[in-house]
Every structure is written in C-alpha cells, then in structure tokens.
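Taking it in order: structure first as structure tokens, then the write-up.
Note that one protein chain of the assembly has been removed; the remaining protein chains are unaltered in position.
Labels for the chains are A and B, by order of writing; each one numbers its residues from 1.
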Amino acid sequence: MVDVWLERILFYGLALVTVGSALVVTFGRNLVRSAFALFFTLMGMAAMFVYLAADFVALVHILVYIGGILVLILFGIWLTHRVIDLDIRAGRIQLIPGLILGLVLMGLLGLTIRSFNLAARTPAPYRATASGIGRLLLSTYLLPFEIASVALVVALVGAIVIGRRETSR
Amino acid sequence: MQDSYALWMYLPGLILFIGGVAFVILNVVLSHLIHPHVRTHEKYLAYECGEDPIGGAWIQFNHRFYLLALAFVVFDVEVVLLFPWVVVFREFGWFGFIEVLVFIAVLLFGLAYAWRKEALVWDKPQPMYQAGPVTVPAVAQEVRTDGASS
Partner (left out) sequence: MTAVTLPEVLTVAALLFVLGLVAIFTRKNAIGILMGVELVLNSANLNLVAFARFNGLDLNGHVFVLFVILLAAIEAAVFLAICLAIYRRFRDIAADQVRELQG
C-alpha cells in the first residue's frame, strides 16, 4: 500500500515537472529560456518512460533528444540571432485563437479518454526490453530498419546541401 | 503489487542524479559563501594573456558547429539503432550481421558524401587584421602599465 502511494507521488511529481516546464516552453518570453525548459520536459519524459517500463526507449530518448536535438536547437537559436538581440524576445501571434483552440482540443481529448473504459487495465510487470526490441527490429520491422538508414543519409545530404555557406553566394 | 518493487531497481540511478545535482549546487553556494568579496579593478581585466572582450557574448557561431552537430546527431541515431541488434547478436548470426552491414553501408555513403563536400573540414574564419606592426591602443597601454606595477 505504501508502494502504491509512493508510485503515485513519483508519477505526479514527474508529470508536474514535465507539464510545468512544457508551459514555459510554450509561453516563455525568452527563447533560450524555453530551450532550457525543454531540457526539463525531456528529462521528465525520460523518467516517465522508465516508470512505464520502457527502459531502452528512455535511454534512446536521452541520447537522441537531449544529446542531439536539444543541442541542435540551441545552435539554431544562437546562429539565427543578431548580436544586438541581447535578450531573445520571442514574439507571439494569434495568442487568443491559439488558447481557445488549445482549450477546446484539451476538452475533446479529455472526453475521448473518458469515453473508453481504460482504467480497468492492469500494468504489465517490469522486464528488460532491449532484446525484445532487437528481435522485432531484425524480423518484423526489417524493412523500416533498413529504410531508416536511407532516411538518415537523405537528411544528412539534404541538410549539408541546404546548410552550407557556399550555397548563398 | 509485487511488480512495483521492480521500480526500486532504479533507486541507485535516482540517488546518483540527486547527488550530482546537489554536488553542483553545494559547490556553487559554498564557494560563494567562502570566497573573499574584494572587488578591485584588476580583477575585471582578462587574465594574463587573455584578450580583452570586445562586444557582447552573442557573437555568431561558425556555421561549421552546426554541420558537425548535425553529423553527430545522424550517427548518434545510427548507434542507437544498432544497440538492440548487439543484444540479440547470437540469435540472428550471419543473417543479422549482413542486415546490419547493409545498414552501415548506406550510412557510410552519407559519411563519404559529407567528407567529399568538405562538411567535416574546419574552415578557419578570415583573420580580421592584416599582419604587420602591432599598434597598441593608448588605453591598453595604460592598463598594461597599471597591471605591471603590482
């Protein structure tokens, strides 16, 4: 019984961190601050993956999102702002329509979640997932696995072509 | 509720995380409390041979940083996708090995392209000043003599 409450506290703590920093990501005035808030969102997300018995996915999430994508985003911010923009103010457009749309969508999603009887489902016990994922990747998902490498190469080539300095001259 | 005990497996990781954060905070706070607060003009000068800072800290990065980060992300994802194969390497044997060779061969093409297009070469920024006799501005001379006297 103590364990159950500990788990709830853990999950809601993580949810608070994740959603709270996501609020900063969405509504923060300073873009750099938003990027650092995104770091906390991603960390909370990784911890939630661990809680949801997805240990390998959590690892990949930290490696790719925090080690890669967040660094790219920070480089993107620093490369696309003039020296005079000492504090990077991020302007907003359509704030009121966006908020209304968000609230309506949240209501719809809440109703959808409630309309299914999902609360009765029981969680599966914890186990290591990496070997199972490897088996699936090399059998059922073999073609997507190979195409993933093609997609990576296409992204690399495309980003180099677009991103090189020489193209602008 | 037997399986919820499995979450305790991650307790060492949590302790390590908290310990790491606490270590950083503790050191910053402690050094802030302990160090002497004597502010003299010399302390704000660049240390020894350091350049005097000109302009803000928001100088544009070299674009090569971005291209290198990009290459890093692509091969990061590659390694991450290879890891599940390593775990079940024995089960799949040669079949899996050839599959992964194809996977890596395609990505090697990307690496060869990046190499060929010199995306991995670090091009140095153009020197801002012509080489020649160095003229020291009067202000800098003043600062330098001040520093030398102490």
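As a working rule, a residue touches a chain if its C-beta (ideal position, glycine included) is under 8 Å from a C-beta of that chain, and two chains touch if they have at least 3 such contacts.
None of the values given here were measured: they were computed from a predicted structure.
Visitor: At which residues does chain B meet the chain that is not included here?
Guide: 1, 4, 63, 66, 70, 73-74, 76-77, 80-81
Visitor: Name, in rising order, the residues on chain A that touch the hidden chain in the full complex.
Guide: 3-4, 7-8, 11, 15, 18-19, 22-23, 25-26, 31, 34-35, 38, 41-42, 45, 48-49, 52-54, 56-57, 60-61, 64-65, 68-69, 72-73, 75-77, 79-80, 82, 90-95, 97-99, 101-102, 105-106, 109-110, 113-114, 118-119, 121-125, 127, 129, 132-133, 136-137, 140-141, 144, 148, 151-152, 155-156, 158-160, 162-163, 165, 167-168
FYI, only the chains that are shown with their structure count from here on.
Visitor: Tell me, which parts of chain A touch chain B in their complex?
Guide: The touching residues are 1, 3-4, 7, 10, 50-51, 56, 60, 63-64, 67-69, 71-72, 75-76, 78-79, 81-83, 85-86, 123-126, 130-131, 133-135, 137-138, 142, 145-146, 148-150, 152-153, 155-157, 159-160, 163-165.
Visitor: Which residues of chain B touch chain A in the complex?
Guide: 1-7, 9-10, 55-56, 58-61, 63, 65-67, 69-74, 76-78, 80-81, 83-88, 91-92, 95-96, 99, 102-104, 106-107, 109-110, 113-114, 117, 119
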